[in-house]
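Below is one structure; the comments refer to it alone.
Note that one protein chain of the assembly has been removed; the remaining protein chains are unaltered in position.
Then we have subunit A:
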Amino acid sequence: MEFALSEDQRMLQDSISGFLKDNASLDTIRKIADGDADAKATLAAGLSEMGIMGLHVPEAAGGSGLGLLEACLVQEALGYAVTPSGFLAATVAAHVLPNAGEAYAEGVATGDMVFGLSLTELSSRRDLAGLTLKDGHVSGKTLLAMVPDSATHVLTADTDGGLHVVDTWSATAMRTIDRTRTFQELGFDHAKCEASMAQADGALEAARLLIAADTLGAAQAMLDKAVEYAKERKQFGRVIGSFQAVKHLCAEMTAKLEPARALVWHAAYAMDTGDPEAAVMANLAKAHLAEVGTFVAKTSTEVHGGMGFTDLLGLHYWFKRIGVNRQLFGSPEQARHSAAELQGFVAA
């Protein structure tokens, strides 16, 4: 029995974190949020060069053959640095594409194919949106898609739970509170499905798990920033970190975040090993990290006092990242409902 990261896993995370430290400074993130396309493209190219897009593609298809646990470690590092990337979409695609045909998985691994992702039809279907499938073609709209600028394909869900690979779409930007990442409304007009899967094949669970890992990273960054700030900022003649009221807020964030980290690892490991509880755990991880993340986002901002509320420190980028992650791929209530259904607490 060993419940700890291996040396290789730690090195993987360290190398991504190191790259992001050098290439995704707050200054860069600020530029991206302000619409600097060059800054965004440079960062995206750098991440692709690190070879992470094919991380979850099987080795037989030319990928690294690593599990969702490793993917979560990368996603955590991306969240820590509030970095936009196509990694989540690429990884969810890699998770289901082997079922659609080897060519797609290979395409992701070589970088010839760049995938976007839109799964809202699986969890949050709305009026004035929805995809229907007819004769191997999809039509309709889907919301809040995560589509890299260089995307060649989109993995999208129809209203009956099927997944499709499509290469033609129209896009309209959807602005969210988080300006570091772009979200889009996609339109499909009788677009040919290059490949289709009748079942969602764990795509939603994988996406929920990865977004939990992203929140874990962003929340850890906010906790670290709060502790660092509290050790430096002086009020009433002493550093505020020596006040119990402030220390206790930091301890409470820690006490919530450490078990949450273990939950993400455990859920990812369960997904990778085909544990019967894996889907339940992925949903619990999504919901729990949403709650813990929200608590940390609020509390860390408070520890920073008035400065936390300003644009000057940039703390709000993390606050918003966590806020958007909370709703993406389903709210905590929706993820808990999925977990309840999977366990038979409620009829599916």
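Rule of thumb we're sticking to: a residue touches a chain if its C-beta (ideal position, glycine included) is under 8 Å from a C-beta of that chain, and two chains touch if they have at least 3 such contacts; residues count from 1.
In this text, contacts and distances are computed from a predicted model.
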Protein that the absent chain corresponds to, by UniProt name, given "2-oxoacid:ferredoxin oxidoreductase subunit beta", "Acyl-CoA dehydrogenase", "HgdB1" or "4Fe-4S dicluster domain protein": "Acyl-CoA dehydrogenase"
Residue of A:Leu26, A:Ile177 or A:Ala251 in touch with the missing chain, whole complex considered: A:Ala251
Omitted-chain contact residue, chosen from A:Met11, A:Ala37, A:Met307 or A:Val346: A:Val346
Which of A:Ala41, A:Ala198, A:Ala262 or A:Met307 contacts the chain that the document leaves out: A:Ala262
Contact set of subunit A toward the excluded chain (per top definition): 1-6, 9, 69, 227, 230-231, 238-239, 241-244, 247-248, 250-252, 254-256, 258-260, 262-263, 265-266, 269, 273, 281, 284-285, 287-288, 291, 332-333, 336-337, 339-340, 345-346
